[in-house]
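This is the structure I have questions about; it appears just below.
For this view, one protein chain was removed and the others were kept in their places.
And now, subunit A:
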Amino acid sequence: MTEVERHNYDVVVIGAGGAGLRAVIEARQRGLSVAVVCKSLFGKAHTVMAEGGCAASMGNANSHDNWQVHFRDTMRGGKFLNNWRMAELHAKEAPDRVWELESYGALFDRTDDGRISQRNFGGHTYPRLAHVGDRTGLELIRTMQQKIVSLQQEDYQHYGDYEAKLRVFAECTVTELLKEDGRIAGAFGYWRESGRFVLFETPAVVLATGGIGKSFKVTSNSWEYTGDGHALALRAGAGLINMEFVQFHPTGMVWPPSVKGILVTEGVRGDGGVLKNAEGERFMFRYIPDVFKGQYADSEEEADRWYSDQEGNRRTPDLLPRDEVARAINTEVKEGRASPHGGMFLDIASRLPTEEIRKRLPSMYHQFRELADVDITAESMEVGPTCHYVMGGIEVDPDTAAATVPGIFAAGECSGGMHGSNRLGGNSLSDLLVFGRRAGLGAAEYVESLGARPSVSDADITAAAKQALAPFDGPDDGAIEENPYTLHTELQQTMNQLVGIIRTSDEITKALDKLAEIRSRIRGVTVEGHRQYNPGWHLAVDLRNMLLVSECVARAALRRTESRGGHTRDDYPQLDAQWRNRLLVCAATDEQPVPGVGVEAKEQLPIRGDLLELFELSELEKYYTEDELAAHPERTA
């Protein structure tokens, strides 16, 4: 029998970023006992990296804003592939979720009349992002971390123990979800510090593990983003949707090499910064796509007037949705108009006074000064696309966040559907608040509705332990020993070069061949040393997840023969209305440690009539088939 530390909780949340913490708060407030398990220290999750803000139509900066406008912007940003129910819930509930944070102690920047200030961002019609300078994510995570501490303090009053009902398992990695009769029974993992195994006996798991960016070489994501939740769900039998849609943020740092990919907030452009090519041209005016014609300014003069007068002018194309801007930069670089280090210039220095820049964008100022010797109040930044976010994720019920496997819930970046083919900036923080809460609630209701709880079998524990320790033993069949760092680098290069921002059938096929090779070599991964805080071992375990999600991305990308949002096919450059309603669902095809991946197409539920009517027919015609629009009132009238 494997030696394993056992814990019993009503709900186990995996991931302590914004979505996870919000789920914890909700489930605990419903009276349940909750564990939150995270790979890093408490409060370090990737949410701290979110800079610009949290989108919510509070209407503080422009009173015309409301949930319908936010809903429309979100659907447009996602090129109408979004799960419309999620987009609806998100737009309706985001303001309450932001206001709630103030009652936990958050301190957002203020308007003159003392309300929460809101800033402009790409794809949002009105200034909509609640923010704290350019460190909004840090404020969210710290606020919820401190709320959790306050819940523990209440438990201390009641039970004399801070951890009586809510405990943080920091630096702990979950490697396997365990089931009984098709339902979740527990989660198995190890303490990173000691390497000792830990078992959570629980009927409900909320996956909130974030994204998959560490499968790509140039990324704004931290090491934690290895697609753990995606892979755990897949191996447990759940489906992943929209995995072909990966967002490349248009503005990552490009120099020096060691910081390539680190994010430069969209807030720079929201606050007046503009993109220029090596010739000094504001090139974005040449890249307004047909679907957005008429919604963006077509001259520099109008664009500049828009910052002060939004009613009489259209917004600058520097603030087109991210997919559009990233592709435009890619094209400019390809056509030979790159900055010295292969990016574009982002100029805020000539647009705002020094003091104003330092006040609004303090961490950008700091980041460039410390890491690149660039003073952004005096010179332009050099920026280029960086892998930033995966729109794809675990398929969930919009209202309860339940996955197709009973007992699995998912929220935030590791869930799929909400953002369609492309996420708007600012919609991530609001997503994780809205659906983090719903996942906590969904899990709580599921647990309350259960009779007998599923139990974990000893055989499953033994198998999970064996699997986790395999890298110490090395290959048992005489295969070559592999270094996990080397394989990881090869995986990242493959995904970056062949399944990156612009894709073709040939390149994706090559990528799949390479992934198959990595799959055959991954069995040989061998690590040195012992189980105590051993990063080589940690990487070896995470590497399986990265390979699995990379295969999902590549297989779905090969299958979708159109270009939409975060999926651009050079061989199929057009948006295809026949593809709009089709979701690609990835599922595991066997029970191997890194299972095979199958892809099936599936239709979405048709959008509710009252939501469809929020759009003018002329806009919908750019996205929908004739049949789908037959019932629109402008058609029937």
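By our rule, contacts are C-beta pairs under 8 Å (C-beta built on N, C-alpha and C of every residue); 3 or more make two chains touch, one makes a residue touch a chain; residues count from 1.
Criterion: contacts and distances are computed from a predicted model.
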Point to revise | Candidate names "Deoxyribose-phosphate aldolase", "Succinate dehydrogenase/fumarate reductase iron-sulfur subunit", "CbiQ family ECF transporter T component" or "MerR HTH family regulatory protein"; UniProt protein name, chain not shown | key: "Succinate dehydrogenase/fumarate reductase iron-sulfur subunit"
**Study point:** Touch with the omitted chain, as defined above, among A:Gln153, A:Ser455 or A:Thr589
**Key:** A:Gln153
Review point. Which of A:Ala164, A:Val291, A:Leu371 or A:Ala463 touches the chain that is not shown?
Key: A:Leu371
Practice item. Out of A:Val24, A:Leu89 or A:Val132, point to the residue that touches the absent chain in the complete complex. Key: A:Val132
Review point. On subunit A, what residues meet the omitted chain?
Key: 40-44, 46, 48-49, 95-96, 99-100, 102-105, 107-110, 113-115, 117, 132-133, 135, 138-139, 142, 146-147, 149-150, 152-153, 156, 162, 193, 222-224, 255-259, 262-263, 362-363, 366-367, 370-372, 483-486, 489, 527-530, 532-537
